[in-house]
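Removed from the display is one protein chain of the complex; every other protein chain stays in position.
After this line comes chain A, so read on.
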Amino acid sequence: PQNEHIELHRKRFGRRLDHEERARKRQAREGHDRSAKAKKMRGIKAKLYHKKRYSEKVEMRKLIKQHEEKEKTGVAEKQETGAVPAYLLDRQQQTAGTVLSNMIKQKRKEKANKYQVPIPKVKAVSDAEAFKVVKTGKSRRKGWKRMVTKVTYVGESFTRKPAKFERFIRPMGLRFNKAHVTHPELQTTFCLPIVGVKKNPSSQMYTTLGVITKGTILEVNVSELGMVTQGGKVVWGKYAQVTNNPENDGCINAVLLL
């Protein structure tokens, strides 16, 4: 190899005696040399050089700021205004403006008969999805019976119609009596018995059949929660809206509508 002679010489004979001093002085001159070059440069070369130099300077400034932050002693943080006593800390106090606008919005919705539910829009469940055709008859040709493929709630006193007249079959495996209802403010979930299906948003027929899909409004028995009306009577029934697809999960999850 041809280009190692400098290195070889350095290894064999060492450096000049004033090498460190000369290197030091050269480095000290570096700033001046750079600046002289930068002033003399012209054209495209200058543009590229200055762009590169600017980004280098930005990096240097960031580093200096970081060092400054490290050296800063602990300064008292500015306290937020709006101090409230302990009994108001966990409560979101509404300002007068938001209270008024909320009242107006609520009045408008009540006039339009739109009640606020956690899941306002649900994809409608079609008949083909909810029912499965069950073939009956001696040659299995008649197809007037349907089996419900979604979770249902039948009451306690439910008895099946005689087989000849039973159009909708609700299989026992998909019948549920209890729902896991979450209290939105307390953020706790209770397993409460279902009292009835109030409304299924997909179709009125599903409501009468007791089909429970996502978005259905149920009535649940909340007596174990201990809620009481102003008059002192115990509240035992409240509405809750289903939040999952029960036929996929095997359980009914709902959120309580206060």
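Methods note: contacts are C-beta pairs under 8 Å (C-beta built on N, C-alpha and C of every residue); 3 or more make two chains touch, one makes a residue touch a chain; residues count from 1.
Definition applied: contacts and distances are computed from a predicted model.
**Student:** Can you pick, from "NLE domain-containing protein", "Centromere protein L", "LLGL scribble cell polarity complex component 2" or "NADPH:adrenodoxin oxidoreductase, mitochondrial", the UniProt protein name of the chain not displayed?
**Tutor:** Missing chain, per its UniProt entry: "NLE domain-containing protein".
**Student:** Out of A:Ala36, A:Met205 or A:Met227, which residue would touch the omitted chain in the full complex?
**Tutor:** Touches the omitted chain: A:Met227.
**Student:** Considering the complete complex, identify which of A:Leu8, A:Val84, A:Val133 or A:Cys251 is in touch with the unshown chain.
**Tutor:** The single option touching the absent chain is A:Val84.
**Student:** Identify the residues of chain A touching the omitted chain, counting contacts across the whole complex.
**Tutor:** 76-77, 79, 81-90, 185-186, 225-232
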